[in-house]
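Below: one structure in structure tokens.
Note that one protein chain is taken out, while the other chains of the complex remain in position.
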């Protein structure tokens, strides 16, 4: 099966997720600069989530670039990833509106961790169809960054109940680490 | 006529339907775990609807894969299917917010049944253009699963007024049955 | 310039317009059948608007099928059409919520008329780039149906202030006339 439609559908869903988050930035009633201040936590969370969803789109783009065949298991693994990403606007709102209190901060991490695990499962489903010795396997390597991210999320979730500000810093640092595009796959493509 | 644009348009509409449902998961005002509890029915319905819309996208993807020509009747049969799918967010919300009371549970089933019938009509419109002896006819076969689903929906609709919990279980079981991708079409493609 | 992206962008905008209208169908708080009744006018208007937007997508699909080149003027004529279509959800809501009172019914017609004029201007912009003797000119013909539609809309707008129910009937009849796909273009493609 071709990969065009699964790419197009994923692009559509991710484009909507990244854009509807801005609907939660409700314009304040007053028209002074001070009226914008209460929006600051929501706005900062919006930026963080925008980067995360952007990172997923970027990695998804790179991942499917080295892929040729798509089977039923990949379709479902992909929908599973999109499901967890679709919850990002919800946890963004909850964390932003509650000014980074413990539970919302923890749940934000849970959704990030589940999305990371879903992405990992997607790479496994693709590998199962392409064989361990394919270009894809070389491109993914041991995926140290992916595995460390999940560890970081789990650590941040636990920390949410003690120091939510540190959890938030961890989410931000992991996002920045991922901002650097996946050179491994780019190198394989160049070769 | 080519099938690229009808696929792209359907992908767009389905991507929006599957994503805007999450807008109904309104972040609660409190920031405790207990504040999330009232959202549980809406969240469970969201998962169910996400799977259903995902199933339709998957089957739509498989269906158009074995199709070559698109005529006017297919365009309208496809829009008719998208119309019923577009009502999924509405019935999802109504059933979730009313905690699976009779009428919302029944209406959810009506929309599922109408979508299934619309999908059937779409396959008929495609068959009419490709001839009964085409690859498509072989792939669709007698469509026992599709027909049994409609029977299950009708049964669940009637049951909504007596045992809505059982209706809900039927919707969930049918969704899980469909999670298994349509091997018939995949087999025809492989051959 | 290629036409792929203008088609993809138009498909995206039209897919969003046709889908976000359902967000206006707000689930009622009660869970009885009677609680759905107040939604009836909004639901009927939703069906009417769904058909109209579907008709525009269908005709847009047919139109660009016989087109080869895209220039600056076509890009803007297309955005102009999308602008008027983007107002359909707004007038749908206003007319539906106000139970077909004069002004909302008239404004609904104004948006339909402006969209029809915008579509006509788009065909002119395309003709200007392809020459009067092209396949496109043959396919469009004298466009009697398009011109009569505008006349019908103008008549219905005037009538809104006296007999809004008749205006609504006119909108519905014009929609049904357009449900029949544009055989003229299909004939030219077949030849």
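By written order: A, B and C. Residues from 1 in each chain.
Definition applied: a residue touches a chain if its C-beta (ideal position, glycine included) is under 8 Å from a C-beta of that chain, and two chains touch if they have at least 3 such contacts.
Just so you know, these numbers come straight off a predicted model, no measurement behind them.
J.: Using the document's definition of touch, tell me which of A:27, A:144 or A:162 contacts the absent chain.
T.: With A:27, A:144 or A:162 as choices, the missing chain is touched by A:27.
J.: Touching the missing chain, which residues of chain A?
T.: Residues in contact with the chain left out: 7-8, 11-12, 14-16, 18-20, 22-23, 25, 27-33, 36, 47, 50, 54, 57-58, 61, 65, 179-181, 183, 186, 189.
J.: Under the stated touch rule, tell me which residues of chain C contact the chain that is not displayed.
T.: 1-2, 5-6, 8-9, 12-13, 15-17, 20, 23, 71-72, 75-76, 79, 82-83, 86-87, 89-90, 93-94, 97-98, 101-104, 107
Basically, only the chains that are shown with their structure count from here on.
J.: So what angle, to the nearest 5 degrees, turns chain B so that its CA atoms land on those of chain C?
T.: Rounded to 5 degrees, the superposing rotation is 90 degrees.
J.: Is the contact between copies chain A and chain B built from the same residues on both sides or from different ones, judged by whether over half of the numbers are shared?
T.: Mostly different residues.
J.: Please tell me the distance, in whole Å, between the geometric centres of chain A and chain C computed from their C-alpha atoms.
T.: 37
J.: Between chain A and chain B, what is the separation of their C-alpha centroids in Å?
T.: 26
J.: Among the residues of chain B, which ones contact at least 2 other chains?
T.: 8, 12, 15-16, 20, 23
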